[in-house]
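Step one of this worksheet: look at the structure below.
What you see is the complex with one protein chain gone and the rest in place.
This part shows chain A:
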Amino acid sequence: MGSVQTFTAVDLNTGGDSPGGANTAAVVTAAQAFLATLDDTLKAKINLAFTDNQSRQTWSNFPASTVARKGVALKDLSEAQRAAALAMMKVALSPEGYQQVLNIQKADDYLNSLGGDGADGFGNLVDYYVAVYGTPSATAPFMLQFGGHHLARNLTYNGTKVSETPQFVGSEPTSFTSGGQTVAPVKDESTALFALFASLSAGDKAAAKLSSGTYDDLMMGPAHDDGVFPASEGLTVTAAQKTLVLAAIKPYVDDLADDAAAKLLAKYESELGSTKIAWANNTGPEDESSYLRIDGPSVWIEFINTRSRSTPNIHYHSVYRDKTNDYGSTKPS
């Protein structure tokens, strides 16, 4: 068999519904600086056409050794080129968002240090790839793609409009020690989400429980880009729950540089009245297969406690999508 995930290109456009506020000029400067460090061979691999939809949609929660990524692996860049690539991401993301990138990369170094089943495929340089789609410009659309095992950053700019989705974050293990410090890459997201579901009354919890079956992974993970989302299920957010729901959405949205993130969060806040929360299996941070969901008119967040053969305990997978702005595109028809 060829690959384990097939990426069938869907028609993306540039009409996505973004409230704007992007720091596009600064990102363009940083992206140009990165591209300027590349020779023609590397540039041909990294700077791809903005119209290459299939490549733009190529991201995964599997390691790059299992699902090949586009662009070039960090290990194949010189130190200067790698520094420029990371500097580009640092400008585009908030301090929290950038730190999360570094922390998720550290998790792969940690997995590699455990050895065993397929551990060779892990590592902060081996498994992380960078690509730039289109010519970075303050007026024309372009996209930055950075990711690997347990991380997908897809940042699409179009003037002041920006999309940070689809976004995948995960952490295996959920927490580990690196350089004498405890690292928990998805701690902000997981803490707020589990707190939200822990706060539910028995009645609300019953109303939020999904009835359509059981879950062992995300429904809207990689290769689910055709704009079809599951039928809306669960508990419509009550006035009393709004603060905690917003607090659970915030760590995802806040990965983007400040102003755009604030505008986007305000949009999701205005839609809370028609946003649903739902869960399946369990709701505890260490429980088997805890599955949590926030499903709004625009926002879609899924979180699951999953397992692999590399570590003994559950680990986190989470995807954040925007139904009206994934890849900066309106919903494909």
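Operating definition for what follows: a contact is a pair of C-beta atoms (placed from the backbone, for glycine too) under 8 Å apart; a residue touches a chain by one contact, two chains touch by 3 or more; residues count from 1.
We take it that contacts and distances are computed from a predicted model.
Student: Which protein name, taken from UniProt, belongs to the chain you can't see among "3-isopropylmalate dehydratase small subunit", "HupE/UreJ family protein", "Simple sugar transport system permease protein" or "Peptidase"?
Tutor: Looking only at the record, the undisplayed chain corresponds to "HupE/UreJ family protein".
Student: Hey, which of A:Glu96, A:Asp217 or A:Glu271 is the one touching the hidden chain?
Tutor: A:Asp217
Student: Among A:Phe34, A:Phe62 or A:Phe194, single out the residue that touches the unshown chain.
Tutor: Within the whole complex, the residue contacting the unshown chain is A:Phe62.
Student: Who touches the missing chain here, A:Ala36, A:Ala140, A:Val228 or A:Ala266?
Tutor: A:Val228
Student: In the full complex, which bits of chain A touch the chain not displayed? Write them out.
Tutor: Interface with the chain not displayed, on the chain A side: 1-6, 62, 66, 117, 212-219, 223-224, 228, 230, 304, 308-309.
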